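With one protein chain withheld, the remaining protein chains of the complex are depicted in position.
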Amino acid sequence: MRLLELEINGDRLHVAAPPHWTLLEVLRYELGLTGTKQGCDKGDCGACTVLVDGKPQLSCLMLGSAAQGHAITTIEGLLPAHRAQGGAGADPVQDAFDRCGALQCGFCQPGMMLSAKALLSENPTPTSTDIKHALSGNLCRCTGYTQILEAALLAATKTEEVL
Amino acid sequence: MLRLPTFQLHEPASLKEACALFAEHGAAAKILAGGTDLLPNLKHEIYDVDHVISLAKLPGITGFEMQGHDLVIGALTPLAQVATNPNIQKHAPALAQAASLVAGPQHRQMGTLGGNVMLDTRCQWINQSYFWREALGFCLKKDGTVCHVVEGGKKCVAAASNDTAPALMTLGASLTFVSATGTREIPIEDLWVADGINNKSARPGEILTEIRLPLRDHTHHGAYGKLRERGSIDFPLLGCAVRIDLDDADCVRDAAVSLVALQARPLLIKGVDALLQGLKLGSTELDQAIEAVAQLAHKKCKPLDNIPGDKDYRRRMVPVYVRRTLRAALDGTGPVHHI
Partner (left out) sequence: MAARDQHGSGAPWGAEFKVVGQPHRKIDGLAKATGSAVYTDDIQLPGMLHAKTLRSPHAHANIVSIDVTKALELEGVHAIITGTDLPINYGVIPWTPDEHALANGKVRFIGDEVAAVAAIDEDTANAALKLIKVEYEVLEAFFDPREALAKTEPAIHEQKPLKDGSSRGNVSKHVKLEFGDVDAALASSDVVVEHDYSFHGTTHAAIEPHCAVGQYSADGLLTVHSSTQITHYVQRALARVLELPEAKVRVIQPFLGGAFGGKSDPFSLEFCVAKLAMITGRPVKMLWTREEVFYAHRGRHPMQLTYRTGANKDGKLTATDAKILIDGGSYSSFGLVTTYYSGQLLTGPVDIPTYRFDSTRVFTNKPPCGPKRGHGSVQPRFAFEIQLDEIAEKLNLDPIELRRRNWQGEQTKTVNGQRITSNGFMQCLDLVEQQSDWKARYGKLPDGRGLGVAGSMYISGTNYPIYPNDMPQAGIQLQVDRSGRVTVFTGGNDIGQGSSSMCAYIVSEELGVDLGDIRVIAADTDLCPVDLGAYSSRVTFMVGNATIDACRKLRKQICTAVAEKWEVEVAAVRLGGGLALCLSDAQKTIPVREAFQWAEARFDTLGSTGSYNTPTLGGDYRGGTIGASPAYSFTAHAAEVTVDRETGRITCEKVWCAHDCGRALNPTLVKGQIEGSVYMGAAEVTMEDHGINRFGLHSGPSLLDYRIPTSLDTPDIEALIVESIDPEGPYGAKEAGEGPLHSVIPAIANAVYDAVGIRLRHLPFTPGKVLAALEEKEAGQPAGTAS
């Protein structure tokens, strides 16, 4: 066991976990942040994507300990952050995904939306090609990506409005 | 979920401390950089290690630095940065392109250049769970006595599958390893050993700290070509890096071609420069010579049924990718990738 000091969605948290637990396991099974999903256990699907200092990374391939000293954002963090900035409703990315029907089973989507979020914060006016590349590490089995693409484009226009 | 085995985790705060730990635990320890190769392999129980030494807390082995005529890249530099760094794009386009095609976007944020160089070999019979490998009866690389690729083979021929390796080979990179007993700089060609169980000459205890590239000017042309099934995520079914340096008269001064995802070693094709040297850009002689290089590579490269994917097809693609990548280097249109 080691005591980890993690910064998750802006909160500084202390949690004890064995050293071989991945960040994904710590989030889901220690902290109850089950919004981060697991689809393959080993880096192949992107469902476990979280933002590490704003960059999309795979929490199933990161030891819990390695997350220390970095700002981790999980899907649970978007709505509160949006509200803290005075926004109403859900985060623009979440809202756009909902509006476009991109959320079929929804299982891939926390990871997908975080990848989209990271892209938009780096490039607020991405092309379809940019989006396809940025989301190409997040497998979705339901949508055929079409409505996801629409949602990301819609979120981009909304993000622009906000900016 | 597929769990990691238990181990003792070390997070040294200095290189010295890391070297001491590595020296102490030797083969019972593994270095952890980005973890995108180490963690899946640990989950598959293909290493017997009790210690994992994380480099995450080490200062100063990340980033890019110009040192005289060299460009030095810290081993812990994430591939995403290697792919987008303007100096790398300028002086080592093949490396930037190769890094941009490693795995998927998240892996490139996590995965490091050093980790990519030190990537373990891959084989369809080894990159599987313990259960699967047990049902198979294991193989030479771990826990077993036979090879399923070369029947009766006494040597593991698992494939080097790191995209940046051939790029670094064509670029004449050298590697700095630090250990408790000192520092060693070797040309990257000297790293490789024809043994899929461990295809590197680096010994347990040695930590890769720097990748050093000679700076090149505007006459340098390079590109990377990658054959894979999907547009993202997949390891190479074939990787091909090329370098063509021209002289002031636009004639080829020097050239190199290197391929990966064949056997245990990335392969530098010998005799490429002789075929291309002196030929002028845009001449039919150069076109013919490019074809000759493609054929030479075809002769030299014999993919095996180690990684998934039809080996005969992979072999057929050798000349195609060599030719296309050489052309892309000259035209500045790399990487060669189906997407």
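Per-chain numbering from 1; labels A and B assigned in written order.
Heads up, the rule we're going with is that a contact is a pair of C-beta atoms (placed from the backbone, for glycine too) under 8 Å apart; a residue touches a chain by one contact, two chains touch by 3 or more.
Here the structure is a predicted model, which means the values were calculated and not measured.
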Exercise. Taking the entire complex into account, which one of A:L6, A:L135 or A:A156 touches the absent chain?
Worked result: A:L135
Problem set entry | Chain not shown: contacting residue from B:E24, B:D143 or B:D234 | B:D234
For this session: For the chain that got dropped from the picture, name the residues of chain B it touches.
Result: 1-3, 6, 104, 124, 128-129, 131-132, 134-136, 227, 229-235, 308, 310, 312-313, 316-317, 320, 338-339
Seminar exercise, completed: Interface residues of chain A toward the undisplayed chain are 28-29, 32-45, 47, 74-76, 78-79, 90, 94-95, 97-110, 113, 131-133, 135-149
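Throughout what follows, only the chains that are shown with their structure count from here on.
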Problem set entry | Separation of mean Cα positions, chain B and chain A [Å, integer] | 29
For this session: Write out the stretch or stretches of chain A touching chain B in their complex.
Result: 2, 18-22, 24-25, 38, 41-44, 46, 49, 52, 55-58, 60-63, 65-66, 115, 133-137
Exercise. Along chain B, where are the residues that touch chain A in the complex?
Worked result: 1-9, 11, 32, 34-36, 39-40, 43-44, 52, 54, 56, 80, 103-107, 109-110, 231-233
